[in-house]
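Apart from one protein chain that is not included, each protein chain of the complex appears where it belongs.
Chains: A, B and C, in written order; residue numbering restarts at 1 for each.
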Amino acid sequence: MPRTDFGPPKYTEMLPPVIQENYGKWKYHEIPQPGVLKHVSETGAALYTVRIGSPRLLSIDFLRNICDLADKYCGGYLRFTSRHNVEFLLSEAQNVDPLLAELAAQGLPVGGTGNSISNIVHTQGWVHCHTPATDASAVVKSVMDDLTGYFTSMTLPAKCRVALACCINMCGAVHCSDIAIVGIHRKPPKVDHEMFAKVSEIPNVVAACPTLAIKPNPKTKSVDINEERCMYCGNCYTMSPALDIVDPENDGVAIFVGGKVSNARSGPMFSRLAIPYLPNNPPRWPEVTDAVRKLVEVWAANAHPGERYGEWINRIGWERFFKLTDLPFTDKHIDDFTYAAPTFRSTTNFKF
Amino acid sequence: MPRTDFGPPKYTEMLPPVIQENYGKWKYHEIPQPGVLKHVSETGAALYTVRIGSPRLLSIDFLRNICDLADKYCGGYLRFTSRHNVEFLLSEAQNVDPLLAELAAQGLPVGGTGNSISNIVHTQGWVHCHTPATDASAVVKSVMDDLTGYFTSMTLPAKCRVALACCINMCGAVHCSDIAIVGIHRKPPKVDHEMFAKVSEIPNVVAACPTLAIKPNPKTKSVDINEERCMYCGNCYTMSPALDIVDPENDGVAIFVGGKVSNARSGPMFSRLAIPYLPNNPPRWPEVTDAVRKLVEVWAANAHPGERYGEWINRIGWERFFKLTDLPFTDKHIDDFTYAAPTFRSTTNFKF
Amino acid sequence: MADSKTPNLDELEKGPWPSFATEIKKAAATKANAKGLMMQLERSYKEKRGHWKHGGIVGVKGYGGGVIGRYSDSPQENPEVAEFHTIRVNQPAGWFYNTDSLRKICDIWDKYGSGLTNFHGATGDVILLGTTTANLQPAFDELADAGFDLGGSGSALRTPSCCAGQARCEFACFDSMALCHELTMAFQNQLHRPMWPYKFKIKMSACGNDCVAAIGRSDFSVIGTWRDSLVIDQAAVKEYAAEGLDIRGRVCEPCPTKCLKFDEKNAELTVNAEECVRCMHCINAMPKAIAPGKERGATILVGGKAPIVHSPLMSWVIVPFMKIEEPFTEVKDLLLKIWEWWDENAKNRERLGETIVRKGMRNFLKAVELEAKPQMVFQPRANPFYFWWPDEINSSDPASEETSND
Partner (left out) sequence: MADSKTPNLDELEKGPWPSFATEIKKAAATKANAKGLMMQLERSYKEKRGHWKHGGIVGVKGYGGGVIGRYSDSPQENPEVAEFHTIRVNQPAGWFYNTDSLRKICDIWDKYGSGLTNFHGATGDVILLGTTTANLQPAFDELADAGFDLGGSGSALRTPSCCAGQARCEFACFDSMALCHELTMAFQNQLHRPMWPYKFKIKMSACGNDCVAAIGRSDFSVIGTWRDSLVIDQAAVKEYAAEGLDIRGRVCEPCPTKCLKFDEKNAELTVNAEECVRCMHCINAMPKAIAPGKERGATILVGGKAPIVHSPLMSWVIVPFMKIEEPFTEVKDLLLKIWEWWDENAKNRERLGETIVRKGMRNFLKAVELEAKPQMVFQPRANPFYFWWPDEINSSDPASEETSND
């Protein structure tokens, strides 16, 4: 019998001494400069954290390099954040500046703290997944290239969490991000009947369709799709490779805005549709980077200090959002899915 | 051919001269005392309205009596309100007090204006409908007897609209009233298979059930009810008299609170479940009158001036509402119908 | 009282609120069927249940509705109410009456009915409670002579109703009574001959206070509003201030968009009109000082209804602003388009709102030729499951006209 189920290494082995000694005793923190946190303990001890942006898709060279840096400045400890940034954990104040200098020399951006745009939580895209409607890494790289200035500063009204998912499975917390970029298909899958008969189970595929668009076809031992009912979710494709939904001409991305998960001030909110479609335009997706920048800028210019994206929109109203961003409002924006009715404006109170 | 489709009398024939002359020219109004409105026109003319409570179920004697009064004081004109009160329309200020005196002598309550409890919009009940789970008129009479003091004064934080529907068809605007009393059944219908086979159409009845609890029974040429799925809505009974749902021991009323329809300040809101069940206890329904009075009093004592019932609850939170009213919160309060999920508390922000 | 036959009804005569039991007793004094009702109702209070059966179809010549058939479930015990039908009579717009007309109704109901009525039914009709099948036609004939026609019932247009509006209210943004009357007259056929999948209700309130509760319970609501800025009379503001009204606390604070500023020193009130959502609050609070704007009209909303079967629905915006002027052609045309689509697409017993929810706003809007507007929603969708029209997709140009952002 092979050894199994021994679980991950215990986290206690992974903590630098300053944390082991002050675990649960932290008293407050400061952000001396963008990308640098100072946590102070009841005991008076201080922990300095230096956060760098990461492409998340890392070669072992990158990993070995940050290990070198951690050995040099942090006694051999480091961590990653829930948004995939790297954090160097320093117990010696005097190590901070040399580390920052070395990071600068290597071209690694320091930031992501406070009222910034931190890393884009994202997914596999064309690098590894089989269902993407867009790429992940290249879009993220292009958008972050454009927004690095917001990563390395803290000048925004509040945090702005950008996320990307390469299909509507929405791996990540994309459905509740300030700005969410989502890969979408726009045409029903094409059924390869021959392949279907060989590799797929009819009932599973039929059941997978949320709009009941799929009907069994006993003749072909396959299925037919009622194209009028299909909303291109790709759920059937996840169940059967014979239902290819990829279409380079029509696939692209949609942008949703205004989500959050923190309970700070207001409760969590879903992201909501702002831009139904932008084309896939590799390698730089200029339509997407422009749109995201504009979305950030309109918010930054209009929100009250402390207001997250969705909080700002809730204050001014979505009709104002569309006016200020100059984005067209279309029939696609109006929900017609499970919880549509409560989103309809059932009052005469609105702005023109 | 008989004369048909000539429509209602034209309203212009029904308007007193002061209205005809000042139609569309009203400038402002005052409420000199509860139940009396003074509307002043651009022309300087004034219209006095005296509003009395009405049982709505009126004999022709009552009608002839108010006609007499209208002839005497109002030049032969009167109206009814959208809440079924009677309004005397006076163009002579000096007629107001004599009219009030005569109404007082007849025991007719004057009021329902401003921050009061106006008449209870209600339905047929045991007087005329075939589906009621409770009576209408007797419950309304009992509740209004208890609340007449709030009709004849204007001391509440805001208007409080009370409504009653004798079954969950909710004739009226019961589903968006400050306090809504609704007749409910609590047991599945009993199927009279013999009668069913004679008088009902299976597909219509099966289709009528929102929870898909009804299945055709080809043997009996009737239907069977999956009692676990039935939520006693009576929709099938509306389609077939063979599905009697009335049960004197278990029928009763539920009370919903916090609805409104005006757009003033906040938009319209649905009424929401406060008390899942109170028994039918004719002729006076003491459990219901007590519950309504308590609901009114807790709101009156705690709301800010100008706050409707639902606005008050939205400010303090439903968890506070249940604490202040000391009403038990049960699994019945938690929605499990069409739009349930958005009502679930998806935040850690709440009060204990 | 000890041996009264109606101890429950007797009890219900007591108390300060005018008593329906007294009304029934008054009618019962002269009318056998009112007495029958009284006795059957007394039994209901004892047994805690109603005693009416499902109605059969009864009516008057030339009409498909307007009468609710009603039969006692125990005609042996209460033969006087073996038949006890209701006639729905279309009220005059705004529920205004001259006493002549009202007395005529009384006389007719004295002659043919139980002498009992509802002024009014929850939809707005005059409800004449309780008569026999045989009496329906003669009663109607005399009502017709008196100028009164039937209201709606069944799967038809229901009797439209409206607030007093310009007849008695300074807030009115359009002539609700004229519109109500005109629509009622224009759609008599739809009102009197059920031919749709289900009922259809129209109500209109001449301002956002919505004094007929249109938004909650009509398939088609017309609610008055304005497009420019509300009008403030500073002299009147000063008077309110002088009288001690806490303008900042009671008027500005509750303004939902905080777009009112009160300058305490000069007792001057200003509005940021662009941010005003026309909620009526400040106008309600200071009717002498603030009035709706000059460019008046209405918002059109659809879909309101009671909870059965899928959920209650509150009407939602489909036309943010429409001028409402005689002969009201725009409203009528819109109604016709809506009915055409609904009639074609609705399931049996499916209200307009339910059909729209099932088919999606996009199909509805396309059919009735309205453009999507952000005023139609509180919030856009939170899911990525939307449809593309065939002409928005093509194989050469991936970005459709509507959504490209160049």
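Please note the rule applied: a residue touches a chain if its C-beta (ideal position, glycine included) is under 8 Å from a C-beta of that chain, and two chains touch if they have at least 3 such contacts.
All of these numbers come straight from a predicted model, not from anything done at the bench.
In the whole complex the chain that is left out makes contact with A, B, C. Shown as candidates are A:77, A:196, A:299 or A:312; the residue that touches the absent chain is A:77. Only one of the listed residues, A:35, A:53 or A:310, touches the absent chain: A:53.
Those residues of subunit C that touch the chain absent from the view are 307, 311-312, 382-385. In the full complex, subunit A contacts the hidden chain through residues 1-11, 13-15, 19, 23-24, 26-29, 39, 47, 49, 53-64, 67, 70-71, 76-82, 84, 86, 89, 107-109, 121-123, 125-132, 135, 137-138, 140-142, 144-145, 148, 151, 168-176, 204, 207-208, 210, 233, 235, 241, 246, 248-249, 251, 259, 261-266, 268, 270, 280, 282-284, 305-306, 337-339.
Touching residues on subunit B toward the chain that is not drawn are 168, 170, 175, 182, 184, 186-187, 210-211, 231-233, 249-250, 252, 254, 256, 270-280, 287, 290-291, 317-319, 321-322, 327-352.
As a convention for this text, only the chains that are shown with their structure count from here on.
Measuring from the averaged C-alpha position of subunit B to that of subunit C gives a distance of 13 Å. If each chain is reduced to the centroid of its CA atoms, subunit A and subunit C end up 47 Å from each other. The multi-chain contact residues of subunit C, meaning those touching 2 or more other chains, are 208, 215, 223, 256, 278-279, 311, 314. The set of subunit B residues that touch two or more partner chains comprises 263, 266, 268, 339.
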